[in-house]
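Here's the structure we're looking at; comments come further down.
The complex appears here without one of its protein chains, the remainder shown in place.
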Amino acid sequence: MTNSLGDIQKSKAIIIFGANPAVNHPVGFQHFLKAQELNNSKLIVIDPRFTKTAAKADLYAQIRPGTDIPFMYGMLNIIFKNGWEDKEYVDARVFGMDKIREEAAKWTPEVVADVTGVPADTLIQITTLYAKNRPGTLIWAMGLTQHTIGTSNTRMAPILQLALGNMGRAGGGTNILRGHDNVQGATDMGCLADSLPGYYGLAAGSWKYFAKSWGVDYDYLVKQFKDASWMEKNGFSLARWWAGVQNVKSDEKIENAGTPLKALLVFGNGITSVAQQAKIKEGLDNLDMLVLADPFVNEAAILTDKKDNVFILPAATQFETSGLVVATNRSAQWRYKVVEPMYESKPDQEIMFELAKRLGFYDQYTKGMLMQETKDGKLETIPGKTNFTWPEDATNEIARIIKTIGLTGWTAERVKKHTDNWHMFDEVSGAGMGPMKGEFYGLPWPCWTKTHGGSPNLYDTSIPVSEGGMGFRNNFGLEKDGVNLLAEKGSFPKGSKIETGYPEITKENIEKVLGITLSEEEKAACGANWKVDNSGILVQKCMEAGVCPYGNAKARAIVWNFPDHIPMHREPLHSPRTDLVAKYPAYPDKANHFRVMTKYISVQSAQDYAKEFPINMVTGRLVTMNGAGIENRASKYIAALTPEMFCHIHPDLALKHGIKNGTMMWVHSPEGTKIKVKAKYSYSVLPDMVFMPFHFAGYFQGTDRTGNFPAGTKPYASGESVNTVTNYGYDIITQIPETKGGLCRIEKA
Amino acid sequence: MNSETQRALSTTVGRRSFLKMAAIAGAFGATSSFAGENVTRAATEEEVKNPFPGSKKVKTICTSCSVGCGVIAEVQNGVWVRQEVAQDHPISLGGHCCKGADMIDMVRSEVRLKYPMVKENGQWKRLSWDDALNRIANKLKELKSKDGADAVQFLGSAKMSNEQAYYFRKFAAFFGTNNTDHQARI
Amino acid sequence: MKKYLYMFIATLALASTALAVDSQIWGEMRIQNILGYGQEESLKLGPLFTMLQHQYFAWIFLGVLIGVPGAFFLHYKIIGPKVFPHSEKKYYAFNLYNRIIHQIAAISFIVIVPTGFVIVFGDFFGGGMFVRFCKNLHGLFTIPFTIVVIPMALMWLKEALFNLDDVKWFMILGGYLSKEKKPILAGKFNAGQKMWYWVAILGGITMILSGAFMFFLDFKMEMLHNVTGMSQIDMLRAAAIIHNVMGFAVVALFITHIYMSMFAIKGAVQSIITGYVEEEEVKILHSTWYKKLKDQGKF
Partner (left out) sequence: MEYARMKFYCDEHRCIECDGCSVACAEAHELPVGIARRKVITINEGIPGKEFSTSIACMHCTDAPCEQVCPVDCFYIREDGIVLHDKEKCIGCGYCLYACPFGAPQFPREGIFGAKGAMDKCTMCAGGPLETNSEKERHLYGQNRIAEGKVPVCAAMCSTKALLVGDSESVSAIIRARVSSRAKGASNPLVWDKAYKNQ
């Protein structure tokens, strides 16, 4: 989220692609409604389903799943044709918009109507309304990302915003609504297969920086791995780890340091809500050891037929421990401990520490919490400190190390102060009042220094860097094919000493760029660049000059290191429009994609799926639950609201198959899996589509597995997991499953 | 639109009416008799008092979604007795959806997993923490030495705090594999 | 009878499975119910019930409770009871089956009617435990009556059909307003008894059904809904109104029935206990029947 929920109140137009905040972020949605009331803001919703959000919209387009790119190109086509783009902004701050213009020219409203199913009139109406009401904010969520072209979708949306000059403005921006409460934070913390914390990546240099910051030798870390090369390769992802498990039948090649997976440790992750449940079950069944740490019984434990070595550990809930959480707008809050862990449960970190002790790396593992930066840019163990305090010392360790996204200012003390004084902040801007003046609520990152107040809106050049202003990041060189990649003259954060674009700040270039001279001590103390500068001198100097440490560059519309340099439409692997597949084919199959060969074109071209499986299937969230839903299904009042799994189906479609409201039906996937669910008539879906929530588990392909729960742990509601029938398909870059565009066949049960 | 209206709009049942209501309730407390017809009844004489004596209020954050709503938990003798309204939280303004309003029920749920267990020969068996951790660690050690650290997959959580998520990633790094991920992938 | 029992059990089962929150009253129909409440086009049953229950029902019941016995008290004082000599000649009119059925119904009524009054005047009794207990008895004792109501209807149906005699009976009000003992035209049952028969049977069934509606509150009655076009809450309101209004008639005639058997005709109650009726009594009060029996040589 580049801006914040409160900031949406400043929008003149809100366009939502594939998100349903009224259901998924109900409290956040109040800011949308207030924008409508206070600001006469126009709410536009583009979704395959008439959602609760759509019910509040001024304009709504019912789009075919997986065709957001054509829709947005259609919008750009109209924008460019009418000259509605912000030319000055594009010239000064965007690289490669001409290529977008070329592609957009192909997507006339008529072509878009054919591909997306949205009438040309509606597209024109929406584009006009959105382009004429600025600033406009663009919202998206899983509706854009969960596609084979998810990455392209998420590039397309900012491009649309860039063309209209909506990026980096209050009331504008691309506001991605994150799902789980700390998915932003956990991602920032690099709980990922392809990066170290803080998006440092997996390059040797990054490992060396972290080794140093953690107080261990780089060689020590290398020794833990098979060899150094495996440190720099992506691991298995949540989406496809099962492919790597021993004895799992698959023709997809695995490259995992010469071994299959034999053990799985899951800490608070509802893996019964991930695509390809049948394969996940196969993966679980073939493990040597399965460890599940969760406050409730992770339903993977009852899904698997594995008879031995399944450990379930009672982890404490987040209310029984404390720590920092990051909301969707990048702001930090302190989650105080409410009660001591109930029953025998233990907080996650204690389980990890206990395991680390038994595995022999506890001291090295926790050493980072005992360290601090010295003034001369070195790291040292805090004199006299032998014990750490959880979580404050960990918070400070993170603040000390993660500089890429500017977490330097996120010390435990500051974040706690914000949470303690949450009444001192403004609802709309997040600006502090009284004693908290000069800071924004939760210090939204980048929070460059220990005194910086946070940056509520990313890429906003209308305010000084010290107050959260910045240009676009310089991350990909200074020029490409002879075109300047830095911002043009005149585009810079307010109050900057440099009134043009500039590169990211390094020890080498700081004197030249800022026009200053560093003293010898300073030079000796500071690191190679701002990202690894323990002394903080580089960032400090930048602040003094009103300069953003990461540079001031152009946003890239062209990404030359991705398979599609500009976002291109590609049909879903299982497309209902077989006639369009040849024109917009999927990617070539990709070897070693997070350690496993992943298929694209070979699946798409294998058969004409639409013949046998003519119905679109979309999945989504219910307001009553989140994620795999276990914690909500284990709450009695919530479970009573949605006691069973269901399928929203249009009466016309249902009656064609003889399915009555409230009776059971089968949903079959092209992979041969099936689920038995209750039909629920709904007009929110078109007659060629069904919708199912993804929060249920406990049943598998028609059989009740809830008997596998240990006594007294069965949740109050159970049902089929829709992800048993969501189709094969993974994003080309992130490997997110394609669950928002798939096909199925239904029949009466 | 003048600023007065702006404020009225933005705060809905805002602090002003909130206080007004508190004042009304206070007035009731202070009045001993309610001369009413037979349908009304004399209010019990009582002051505005705390139904949970000695309780303390803990500010914390909802775990349901990324909006980051404020939760005020009322705790008495180590028991979470009531969920209060975080009226002045700048994002949620006291609001909760059904999940957020039910956080207390989630924590106090009777169907929580209460102690470590292991499945052996298809039967669930209770374990002590020590046993469980020893057995898990031994298996991990064995796998690491025999097959390499990459034989193990770690899946962390977007429900963890930053510190936990960071230490989860760090755990995988110290164990020696990049096979670690979490829900951001779905 | 079996069929009826099954139906009753099925109703019970249905009612207990229906979840309160799923019912129309609190579910899908709720908004329509709210918007329709008191609207010109609606049946206005809600306001009607409120008005009746608020202002009339209790008063009418009080009127019945005081008025009917009061009238009989006067009758007793002024005209007095009819006394028939106990002769040797008796006729076995009610067999064991008849008597058991009747007694079950009688016991039910003896509990249902007073407990009904306790509910109607619940405020007088102060609500709470006692009234709640009476309410439960009121429902509980409906069960035996429900079981016997159909057999009872069948066993006396033939005798309870109205005929010409009844017109004459009504013209002289059964001769109860005179002290004379002259034969009165009537079959096995006189017109008054027939009236009671129909009120007890048809009224009783109506009371059972409307009562069951109110007792089970939210059972699903798709069919009834389709037939009447009424929402469930309106059916409940109608049931409450019918239950009360029918209650006036049932109570009034129940009191009459008791008065007649216990006081107005001395010893009449014996006939339903032993099964034998006195010749003299039959001769005077059921002369048509007496003639028939005589012809058959039963006396």
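Labels A, B and C are assigned to the chains in the order they are written; within every chain, residues are numbered from 1.
By our rule, a contact is a pair of C-beta atoms (placed from the backbone, for glycine too) under 8 Å apart; a residue touches a chain by one contact, two chains touch by 3 or more.
If you're wondering where the values come from, they're calculated on a predicted model, not measured in any experiment.
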item: Visible chains in contact with the missing one; value: A, B, C
item: Sole contact to the chain not displayed, among C:162, C:216, C:248 or C:276; value: C:216
item: Hidden partner chain, touching residue among C:139, C:183 or C:275; value: C:139
item: Hidden partner chain, residues of chain A it touches; value: 22-23, 26-27, 29-30, 33, 36-38, 40, 50, 52-56, 60, 623-624, 636-638, 640-641, 682-685
item: Residues of chain B in contact with the chain not shown; value: 1, 5, 8-9, 12-13, 16-18, 20-22, 24-29, 31, 34, 36, 38-41, 43-44, 46, 48-51, 82-83, 85, 87, 92-102, 104-105
item: Interface with the undisplayed chain - residues on chain C; value: 12, 15-16, 19-21, 25-28, 30-35, 37-38, 46-47, 49-50, 53-54, 58, 119-123, 125-128, 131-132, 135-136, 139-140, 214-217, 233, 236-237, 240
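Here is the rule we use: only the chains that are shown with their structure count from here on.
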item: Central chain (distance from its CA mean to the mean of all protein CA atoms); value: B
item: Chain A-chain C separation of Cα centroids, rounded to whole Å; value: 71
item: Distance between chain centroids, defined by C-alpha means - chain A, chain B (Å); value: 22
item: Distance between chain centroids, defined by C-alpha means - chain B, chain C (Å); value: 59
item: Multi-partner residues of chain B (at least 2 other chains); value: none
item: Contact footprint of chain A on chain B as seen in their complex; value: 1, 6, 9-10, 58-70, 73, 75, 78-80, 86, 88-93, 95-100, 102-103, 105-122, 124, 127, 129, 132-141, 143, 147-186
